[in-house]
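All remarks here apply to the structure that follows.
Some chains omitted; the rest stay in position.
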């Protein structure tokens, strides 16, 4: 067991009710799956074809989230969900609606949402249809009832826009993965800056594809977690076989003040498709992380990821052990 | 429960021995799978690699059918089958042979057969090799012993030719899905007319792709079922992910006298690949409907579909409930 | 020396005013280009981007034709043209209109027209948009003023539908080249039969790709010319290089009563892109034959072909010499 009393690694609030399951003794890796996976099945809602790639956050003493729900027309929507334990979720049947928004900036469709608490409210980002092409949409809410649509954060084509949980320097900060209009065969991670979450610039390249599981493309996963040693970023990576794309995920540690500088980065994946709910589904062989809960007291991390573009699953890690692994794996 | 005594929706004979299983109480959809699925496994025959996309009809007091059997060279053949209950099938080891046929019109290979009773005999249509390219082949039989090959109904490239069970106006009628020579990335449904099942013309566009599960291509499934409100057509739809094509199916209601006019059409699919025998097999993630049994007394429908291009499976619906669903879903 | 008194090879009327230029002494091939090529330039009309792949016929004592005119939006139209000498053409500024036609059978767009005199009128066939996909459209006219739209002759996807100039047996006859929705990478020639030009069937495979210049696809050119020895068909063939498709053309001799039987077929092309107006233009490296004038008295042939999908050009041949070449070339 790695942590005692007060863990000083994670910069952030304690989350004593974080879902948790101790690491199985047989497990040699820094991440382990929840035994109750998948926590949300594809037919959890009357209208759902699949529920996956969804974002959860602490909300008061409980939890709230924005879920990617593909309905049985196979169109993507964002739905609000609530949970007491972050394991059993009640997702609202109606997609979330916006109470206001900028003129001429419609919400077309939404998928792969991220949610982050930033200063005084929650920001939701997602892949938003922008004249049909993918771009980064954004909205804010304080109560997960009323959502306020904002300007798109990027031009097309972009997916996986992820906000940092605080300003860096005097600016808000975002990671994103520029793409094309379809099943993009390339993808690197970029960093962008903004004084107001509306105007963006001073873009920086963060990191790109290498080889193995992260050979075809990579993209940011959940909002980065601030640690004493840097921003902890989970990111997905893709390799292409003769039978299509295979999505795994790893982690990187980014410089606290200049997050486009990569301190460490996993050469190995942390999780890859192995369980039936990850290998079989609408898109076989996908694990795709989009949210992390973190408890600064214990260093516990609960990583939410989509399985086979069909279900929501959960994995656990302990932050110090993970950072240690990251350092060593980075060196190999 | 929807029907009592005599159901007046389906125009056609009663079929008291239609296979049936009541809808599970947990099921919220208009279609439900047979609990004994798949009803025909891939290795049901000595020579079979897979048995799927097959057509069954009432035959006397029992049932007969034409089955797509891919042998262990992975070549496609049509085989005759018989059953007392339409669940347990005996399929002949030898592919069906033709006792006669037009000069210079060979049978090259056959897959995805449909069978329909039309006036005084059964007509079988299938995807027939026409100088190696796909076209619509046709034959007739009265006894499922002697098959008489007819002229090809179309030029290449076409798949999924489906005859209506009666003349419309003074003509026989067919739906088909023009294609290309390979794994066609497009597909709409067209209507064609013929005085004699040999000469065809006055083609009409019926319906095309929209979005979601029916974004890449659509094609007709079983021979349409005549109802008081229109022709009930089950049709397959395909969406393409980064890991290939995903086949679901829905339904449409076509005008009785001008079947190229679509009265209703499902926005949602009725069934999509979820069970292991639908998601795992020679072609993962395929459900493909090719036959329906209908009992006009009760309004019961038994839909036969292929799973993963590997097995034969069965689903049930009640016609009034289905039409009601179709109307409402069409409106959304 | 070409012919004397009465040539008995071509079955058809004399055409004393056929355009003609003697074969240059340096020419060793059975076809030679007109020295005034191209006879119609791309900007011959105010609205034209290009004029090519167009069909001409004798009309009274003069000539008429249907021209493919791509306007400066780059959309394809059919235009009527007239000429006294079949060299200098006046093309009407307005696309041809239809005075009537079947319900629910719109003209969407038209390209690559063919015109043939059949019994008592002219029939025009072309590639017609059928719910945006290519199919064979048809119309008739007696005066090149009033055009009567008919039913589409085929389902999509088909291009290059060509009618024979008389019934064969008791049926009208057509050659066509099934295709896909785009820049089709395959193509064979098929034969179809009809009692009324509306209902078609008894399709037969005629001939397919071989190698060399006719390796990627082949398709019928002008309406076949009846000769004592068979139907003389000019057809285009395509080979694909690392810089795209290259269109040449050759000829075949088809059996008079069973035209799906090929008696001879050129192994070599008769003409391929060599001149600047064939190699440079909207689609480089295309020669595409769509019409032939024939004089049965002299055996003279004037072949009209498109150059680089941009202009109309003309070549000449003498029928006996050509048939002799065809026999010998076929044997090699």
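Should a chain be cited, it is by its letter among A, B and C, assigned in written order, with residues numbered from 1 in that chain.
Heads up, the rule we're going with is that a residue touches a chain if its C-beta (ideal position, glycine included) is under 8 Å from a C-beta of that chain, and two chains touch if they have at least 3 such contacts.
Computed from a predicted model, the values in this text were never measured in an experiment.
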item: Entire complex copy count, 3 subunits given; value: 6
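In this text, only the chains that are shown with their structure count from here on.
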item: Chain contact graph, described as a line, ring, star, complete graph or other shape; value: line
item: Mean-CA-position distance for chain B and chain A (Å); value: 42
item: Separation of mean Cα positions, chain C and chain A [Å, integer]; value: 60
item: Residues of chain A engaged with two or more neighbouring chains; value: none
item: Residue numbers on chain A that touch chain B, as the complex places them; value: 42-43, 46, 49, 71-75, 183, 243-245, 280-285, 309
item: Chain A-touching residues of chain B, taken from the complex the two chains share; value: 28, 211-213, 215, 239, 241-244, 246, 248, 267-269, 272-274, 276, 279-280, 284-285
item: In the complex, chain C residues that touch chain B; value: 102, 104, 130-131, 133, 135, 151-158, 176, 178, 180-181, 184, 186, 188, 190, 192-195, 198-205, 208, 260
